[in-house]
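All protein chains of the complex are present and in place, except for one that has been dropped.
And then chain A:
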Amino acid sequence: MSKQYLQTHTITNAQPTDVFALAVTPTQVLSASGSSSIKVFATKGQVINADLAEDENPYPLVQILEKAHALGCHHLCASIDGRTAASVGFAGEVKVWESGPEDGIWKEKGTILVEDKKAGERWALALSENGRYLACTTHDGRINVYDTTTLADGSADQVSRFETKGSIGTAIDISPNGEMTASGHQNGAIYIFNNGASRLTHSLSGLIKAVRSVKFSPANKYLAAAGDARIISLYDTQSGEQIANFTGHGSWIMSLDWNWSGELLLSGGYDGKVKVWSIERRECVATQTESDKCLWAVKWLPRTAAARNEMFVTAGAARTLAFYREASGT
C-alpha cells in the first residue's frame, strides 16, 4: 500500500541560487545556498489550514545570517537538540552557530578558518547530538573531528582524525548515540568508525559509484547510503552486513533522511524526484515529482504533538523550499 503526500506549501525563491543544504531543528528549517546568506524559516509544527489567514504564510522567514560564506555555502547541519549548527563555505571555512535558548536567534559562535594548503579542502560535515563534536571530511579523504567547545581565534581542538584512501569525503554522519561516525566517498567507499576507540570498524562495499549521502537510523541500528549508483543500501552498523537494497531511483541520489521513528526513509534525486521508502516493507511507498531540477537536500520535519502527520521539506536547484504532508487517509 502506498502513502499519499500532499504538497502543502512552497516558498518560492527561498534563496537567490541553488539551495545546496537544509538543516532542521524542532522549530526551524535552515537553508544554505550558493549565495552568502543562510536563511532560517520557522516551522512551529502547526497544522496547516488554508482557510485561516495566519496560515497563508506558515513558514515565515525569521532570520537571515548575512554574509555567512562569501563564496556560498555547500553543506549545513544542525545538532539533534537544535542548539548548534555548522556550515561550510566553498572557500573551505567552517562556521559554527549557536541558537539562543529563549528566542531561538542564531549567533555565530566561531569560525574554523582554512588551515595551510596541505590541510585539505573541507567538504561535508556532521554534528554530534549535543553539538559538541563536529566531524568534517576533506577532499583528500580525511575526516577531522573538532571539539566545538574549544572554538577560539579561528580554530578548534582536533580531537580525532581518521584517514581513508584519499577519495573525497562526499558525505558524513555521526550516529545519534554519538558512538559512530560514517563517511561516504566519491570512489564508492563507505566507512564506519568507532568514535570512542577512534578506529575503523567497518569498510562497507556495495555502491562502487560516488556516495552522496550516508545517514544513521535514529536507533543507531542501520546505516543508509546512496549516490550515483541509484541504489539505497542499508547496512547493519554492528555487523557491517548489507541487509537491503532499495532500487527505483532513475538518477543519482543526492540526499537521504530517516524519519523520527526509523520506519521511513526519504530520498531525493538529481532528476527532481523524491521518494519515501518503508523500511519494514523494503519498498518505495511514495514518489513525488517536484520538477526536473536537482534536489540537493530532503529532510523530514521533527515530529511535534500538533502535527499528527509526517511532514518533509525538499530544496534544490529550483531555489524553492517545498513542504509535504502525509494525507490523512481518513
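Here is the rule we go by: a residue touches a chain if its C-beta (ideal position, glycine included) is under 8 Å from a C-beta of that chain, and two chains touch if they have at least 3 such contacts; residues count from 1.
Rule of thumb we're sticking to: contacts and distances are computed from a predicted model.
Chosen from "Ras suppressor protein 1", "DNA topoisomerase (ATP-hydrolyzing)", "Signal peptidase complex subunit 2" or "Lipid droplet-regulating VLDL assembly factor AUP1", the protein name that UniProt gives for the omitted chain reads "DNA topoisomerase (ATP-hydrolyzing)".
Which of A:Leu6, A:Ala91, A:Val159 or A:Leu200 touches the hidden chain is settled by the complete complex: it is A:Ala91. When the full complex is taken into account, the listed residue touching the unshown chain is A:Phe20, out of A:Tyr5, A:Phe20, A:Tyr59 or A:Phe323. Summarising the interface, chain A meets the missing chain with residues 16-18, 20, 34-36, 70-72, 74, 90-92, 121, 139-140, 168, 170, 186, 210, 228, 250-252, 270-271, 292-294, 296, 317.
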